[in-house]
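Shown here: the complex without one of its protein chains, the others still in place.
Chain IDs A and B follow the sequence of writing; residue 1 opens each chain.
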Amino acid sequence: MRIRCPYCGERDNGEFSYLGDAAPRRPDGLEAQASAMHDYVYLRDNPAGEHRELWYHGAGCRSWLVVTRDTRTHTISDVSPARDVARSRRPGEAA
Amino acid sequence: MSTITLRRSEADSAPLPTGRHEAFRTASGGLIDRRRPLEFRFDGTRLSGFEGDTLASALLANGVRLVGRSFKYHRPRGILSAGSEEPNAIVELRSGARREPNTRATVAELYEGLEARSQNRWPSLRYDALAVNALAAPIFAAGFYYKTFMWPAAFWERLYEPLIRRAAGLGRAAEAPDPDTYDRAHAFCDVLVIGGGPAGLSAALAAGRSGARVILVDEDHRLGGRLLAERRAVGSRSGVDWAAATIAELESMPEVRILSRTTLFGVYDHGAYGAVERVSDHLAVPPAHAPRQRLWRITARRAVLAAGAIERPHIFGGNDRPGVMLAGAVRTYLNRYGVLPGRRVAIFTSGDDGWRTLADVAAAGGQVVAVIDSRPSVSPALRREAEAAGARVVSGGYVAGTKGSLALKAIVVVDADGSSETIACDCLAMANGWNPIVHLDSHLSRRPAWDAAIHAFVPGTLPSGMVAAGAAGGRLTLAECLETGAQVGGEAATACGFAAAPRDTLGTDPESIAHTPLWRVAKPKGKAFVDFQNDVAAADVELAHREGFRAVEHLKRYTTLGMATDQGKTSNLAGLSLMAELTGQAIPSVGTTVFRPPFTPVAIGAFAGHHRGKDFRAIRQVPSHAWCEEQGAVFVETGLWLRPAYFPKAGEADWLESVNREVDTVRSRVGICDVTTLGKIDIQGRDALALIERVCANPFGTLPVGKARYAVLLREDGFVLDDGTVARMGERHFVMTASTANAAKVMQHLEFCHQWLWPDLDVQMVSVSEQWAQYAVAGPRARDTLRGVIDPGFDIGNEAFPFLACAEVTVGGGIPARLFRISFSGELAYELAVPAAYGDAAWRAIMQAGSPHGITAYGSEALSVMRIEKGHAAGAEINGQATARDLGLGGMLAKKKDYVGRLMKERPALTDPDRPILVGFRPVDRAQRLRAGAHFLALGAGPSLAADEGFMTSVAHSPSLGHWIGLGLLRRGPERHGERVRAYDPVRDADIEVEICSPVFVDPKEEKLRV
Partner (left out) sequence: MTSAWTPRSAWAGFARAGRHGRPQGEPGVRLTLRDGVGLATVIAADGQEDALGRILADRFGWSLPGSGAATLVGERGLVWSAPGQWLAVAEARAGLQGLAEALRGVAAVTDQSDARAIVRVSGPRARGLLSKGVAVDLHPRAFAAGQAAVTSIAHIGAQIWQRDEAPTYDLAVARSFAGSFWSWLSHAAAEFGYEVDREAEH
């Protein structure tokens, strides 16, 4: 597989490491509920199809990336810097 | 068909040197270099050949037909094909450390002194003891192993496996390390062309002329594919000459790279391809500094699949006898290698294509004795051609069986009326149509499609960016190969943004590929093989059908059809056609098995490349490495780091004595230890403190500039991720350390927290692990020692620089350095960081300055002993299953801030008072040795999972106490000081009584630390 890092260009998947689903949003703050944290840590969808997921370009620019990949075909339709994606989220909204 | 006048190069027509005995070599012709004779050995016999020969062609030239024994029945086998699809002629090459098994003789290039041996025979190829297996053939049918070696289970490893391995193995691998080197390389191109036959050459030419970056790979050492094997015309030239001219033009293009002797073995996602180049396989020994093979990782925007097609055998009795060959292979040996595969050749064909063999045999001086065409009628033109050559024609008939013991002597032919006769011949050329090579286009879990016009599977939905050309795409005629190759090659370049280049219009001599495949003969006489390499006969497929293994994947696994090195290249479709007939389905309804890389076997060495032996993985050296080596340190691998474990001195009996001395010296005088391996992360910026507060579980808000603090980091699920220190170098400048093993993981975690969780934090982070050499100087004389190293003017006394102080200092007359008053040993200790290039100098300076104080260097072993004596948790305790509370760190966790892991660490199971918690242990009998990994059981309790109360995590011999001590995680441990439990270690046969105690064994009041 090859992933087009928005900064470094297309690179072998060996330069990246995989984390998983980019949808869960961490419930921040002292008022956060344990049940919400449980869901954030453990609940994941496993779709057959388009999936937004977090990858880390550890052997390159060390950017965390949100990669939109079709889990059936490995077709990658979008790669965005995770920090940009995270900054554009509204509070309480999933990525 | 034979009306073209063929021009041969001078070398090809040079006379045969005298005194050679290649009885089956034609007087002239072929693409071998007759001026360059070679000598080789097969099973010890000296034989000769020419440069340009394969081992197979040279063996045939010498009249050697029997080449190996089959896998299961040990039947005599010869040479079936002339390419990488060969299932029979599998040999062992070379000797000693270069000995390699299972090479197909059909692709092994001949070189001077080549040594080859037949495989799977004992005591000799001609008299093979295990050939009796053939007599017992009925019991060796499909599923034999599954049915026979079932019971009793105790026999599986003791008896059955060795028995099966001895009987059924193929070749022998070398037992000595491979003396050759292997290389790897990355290549990028616009258009990758897979296969250098007429379609591939045309495609490469079209793409190359348009200016695209082209890579053309071909497994053969000479490009041209079937053009080298057939007597064909392209335009006004012979096919051979056209290929040569095309290659010359391609070689003149700077952006075209031709990789011959290179097999494209795998197709991967997003335009990635794997290929192996046999750089020196055609030589006895690779030239100095040249690799044996090179693994290519190719990335291409577009790919043209022009891998060609493989001819299908017929299924009839004794179709595996040496001398029975594919008709295309017979023509290859005749036309390319100048070898007559037999003097009296019979042709068994189901299409017009096989008839080409007639003229080629005649042109080379052989005799075609008969043409058996399974189709009911044969055109008058073909009939006339046969008559002219003196060959009989049997139409609507078939070959039912073969005769001969170790080589073909005759065939049994059944004519259209059903009457049979025996025809003497020493070679049978069979032509049953061609299967496009659909392996590579199927690698990404794609399935081929059935093409009824050519009775074969062709590529289905191709991987993105790939197009097929020529025979690989089911376009079997030469004209179609040239046409489709040029077309898709040009289109591929256009798709990459290059302007289309003008194309040559090339005619070819006429060609008919009309055929009606004969999937199997009506009444075979003898065993009719479907898969030669795995000894799977038609009867085995029938058995699989009877027993219900009808799905293709079941058929494959039950019969082993299509397995092993040839991956069913000549057998898959034959097996499917039989199953289709048995189940009353059409062939495409039966389906195909999954094709996976590699296309042909690839040596593991090629994948390993440079990374073997000492280069198996990268090694990191500490800045004091040179000094440690001079001192004879014993090194240990921790992660990728090579750390000094201890420094043996003359007269010391063992490691324990050295380590004890190092610990004693540190505790009584002073020692120095290289702790550069710790991760060091520089954190700056407006929100640096905010980020640290969120990633660390203990509070940092009150940490003043010039102070360091122990830090514990949790994972979001509540377990401990790592521990280290955070030093505040400035208002907005921190240095965080992480453990050696977790340095990279912690950095990645911090990046995650910053970039994904809290992107609005204004923080600048970078690893400085490599910038600073860092040394722990510990012991009562540490301050005195460092005073001799740190530049005058810096007060490192206890008042000015108390425990946990940090500061920027200079050493060596102005070299910037950092000093931290932190201690892992429990002694008065400092860590001095200097720029890594000065690491060697600093170490030597400290050793010199410490010399009057009796300094010792200490390694990771002594470091570990001292941290166990002090009850500090390390990797063995921070094991991914321990919470901060489990490690006795619960009290320091922050109450008034949010941080990673805060909520999840409160889960009921993680706060269960029954959880194992860190405590210390000492043997009741102080002379006994403790073992890490031992499990704790209540005294008198038997070993069971239910009785398990935890386990010993770390042990050390404490020179301070004079006995073994341990740390461990024990249920309700801290409540049980003074109690005794069993430390049960069945793995090392130990079961001793231990006493539970505080994990701090030495200086519990920390009197030594703060002086």
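The definition used in the following text is that a residue touches a chain if its C-beta (ideal position, glycine included) is under 8 Å from a C-beta of that chain, and two chains touch if they have at least 3 such contacts.
None of the values given here were measured: they were computed from a predicted structure.
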{"item": "Among B:Ser420, B:Gln621 or B:Gln928, the residue in touch with the chain that has been omitted", "value": "B:Gln621"}
{"item": "Touch criterion as defined above, residue of B:Glu387, B:Glu553, B:Asp762 or B:Asp925 at the omitted chain", "value": "B:Asp762"}
{"item": "Residue of B:Arg35, B:Arg596 or B:Arg844 touching the missing chain in the full complex", "value": "B:Arg844"}
{"item": "For subunit B, the residues touching the chain missing from this view", "value": "181, 183-188, 213, 288-291, 297, 299, 610-611, 614-615, 617-623, 626, 641, 676, 682, 684-686, 762, 764-766, 768-773, 811-813, 815-816, 835-842, 844-845, 848"}
{"item": "Hidden partner chain, residues of subunit A it touches", "value": "7-9, 11-12, 14-15, 59-63, 81, 83"}
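Quick note on the criterion: only the chains that are shown with their structure count from here on.
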{"item": "Between subunit B and subunit A, distance of the C-alpha-averaged centres to the nearest whole Å", "value": "29"}
{"item": "Sites on subunit A touched by subunit B in the complex", "value": "1-2, 10, 12, 17, 19, 26, 28-30, 32-34, 37-38, 40-41, 54, 56, 58, 62-64, 74-76, 81-84, 86-87"}
{"item": "Residues of subunit B that touch subunit A when the two form their complex", "value": "268-272, 297, 299, 464, 716-717, 744, 748, 751-752, 754-760, 896-898, 903-904, 906-907"}
